[in-house]
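Apart from one protein chain that is not included, each protein chain of the complex appears where it belongs.
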Amino acid sequence: MPPLVTLTTDFGTRDPYVASMKGVIHSRCAHAAIADLSHEIPPQDVFEGALFIAQASKWFPPGTVHCVVVDPGVGTARLPIAARARGQIFVCPDNGLLTFVTRESPLDEVRIITNKQFMHATISQTFHGRDIFAPAAASLADGAAFEGMGERLNALTLLEIPELRRDRPGVIGGIVMHVDRFGNAITNIHRSDLPDRRDIQVHFNSEVIESISEAYGDVAVGATVALFGSSDYLEIAVHRGDASKHFDLRRGSRVEVRS
Amino acid sequence: MPPLVTLTTDFGTRDPYVASMKGVIHSRCAHAAIADLSHEIPPQDVFEGALFIAQASKWFPPGTVHCVVVDPGVGTARLPIAARARGQIFVCPDNGLLTFVTRESPLDEVRIITNKQFMHATISQTFHGRDIFAPAAASLADGAAFEGMGERLNALTLLEIPELRRDRPGVIGGIVMHVDRFGNAITNIHRSDLPDRRDIQVHFNSEVIESISEAYGDVAVGATVALFGSSDYLEIAVHRGDASKHFDLRRGSRVEVRS
Partner (left out) sequence: MPPLVTLTTDFGTRDPYVASMKGVIHSRCAHAAIADLSHEIPPQDVFEGALFIAQASKWFPPGTVHCVVVDPGVGTARLPIAARARGQIFVCPDNGLLTFVTRESPLDEVRIITNKQFMHATISQTFHGRDIFAPAAASLADGAAFEGMGERLNALTLLEIPELRRDRPGVIGGIVMHVDRFGNAITNIHRSDLPDRRDIQVHFNSEVIESISEAYGDVAVGATVALFGSSDYLEIAVHRGDASKHFDLRRGSRVEVRS
């Protein structure tokens, strides 16, 4: 069974950055299988990267090594880390990329990558993906001991996450966290935040959706629908349309559930 | 030899949908090799997906499992299916995605996927790619019996395909089926539709191409050329240019061959 290394970056694929990382991984661990998760995280958008890897990683088997590089602070004091959770390993900069992973699964242990054995001989100050994260991930996939990466990290860097507002009775105030390729606007209101889903309305801009559906196809083509999507968060969609464009919904747009 | 699972979707890679499917496949069949065919099928465009998988799949070896998810009807009554053709297996929604595959190779057998053993324990009504199609494809790659997926499907859903018009003598009326990345406009007129290719002209918009060439380079840079492309369909191209932009050719644009 080949060890599995996944790649999540904001590098796109027009430039040789991802390709270089793949070369480094194959050079250090020739039998590794590499899975591209995404190279289309918006440039330098740590929040989107953090959301992405939390949702994607949970479907992978134990033993997977996730190499995640969205790294606007490359070459500054921010630390390179390796973290263990769910029997998987995450290799990334300590800039908040694991914020949503930790919400779902407590990290078992986090190490600062300082062992030069697991780095390229010379380190570019602009591309740690190639010179630190890829070699560390490949070495871990190849069986290097997690504890050998370096000292423990005490306090993980976390992004500030917008919390739900519950300051008015019967109202839960959330925001759009992510707009997907189909224009579906996915909020931070989880299925478990709404134990009783009868007689509730979803408000955003000056729109109202009168109930929560199960599937996009529960409404007519072109109609607006609110439902709990595949990650169990409330989303606003237009059946076979693009809700984001239609209603100008973006990350940060306010959405309220009223009962 | 690792079993091979290919992925064709309209999910793009900015969202965690494809990544989740890869995790599911690796979890069910750790030794599978996964080949990304495309995640850039235009959103919810079953026609483009159907054309794509027919052209791509025929180059793969027997035993390949193709997982194809362009699924605007997810969560509705449309059925999840597995189909055998050419010694390969196709796993997809029954919404017309196999229309062009069946034109080239008759399907040997189609099963409705109902066996819960080959699905995720809970099924999201918005993402069957992750909860039904990926696990079924992985299980088949891992050796699960095709017959165990579920009952036979009797009537496959097919897209309505525009036929060639031959109502005027000496004229074959076709349309553009697909515009590729280079702006080449690929029609539904097959090489075999034109047994005699001497003294024929290609008409579109108010343009005329006076003969059919063999290669783009048969005409000067910037000149327009008609030729039978790599799938043996007539295409209109501009040598080192973009015919689609230059002549406003799109899917559905009319093209006539006159002799």
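Per-chain residue numbering starts at 1, and chain names A and B are given in the order in which the chains are listed.
Simple rule for what comes next: a contact is a pair of C-beta atoms (placed from the backbone, for glycine too) under 8 Å apart; a residue touches a chain by one contact, two chains touch by 3 or more.
A quick note: this is a predicted structure, and the numbers were derived from the prediction, not measured.
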item: Chain not shown: contacting residue from A:A30, A:V208 or A:V221; value: A:A30
item: Chain not shown: contacting residue from A:T76, A:Q117 or A:S259; value: A:T76
item: Contact with the hidden chain (one of B:G148, B:P162 or B:G217); value: B:G217
item: Touching residues (missing chain, whole complex) on subunit B; value: 1-2, 4, 6, 8, 33, 35-42, 52, 55-61, 64, 178, 180-182, 214-218, 227, 229-230, 240
item: Absent chain, residues of subunit A that touch it; value: 10-24, 26-27, 30-31, 33-34, 36, 43-44, 72-76, 124-127, 130-131
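We take it that only the chains that are shown with their structure count from here on.
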item: Mean-CA-position distance for subunit B and subunit A (Å); value: 30
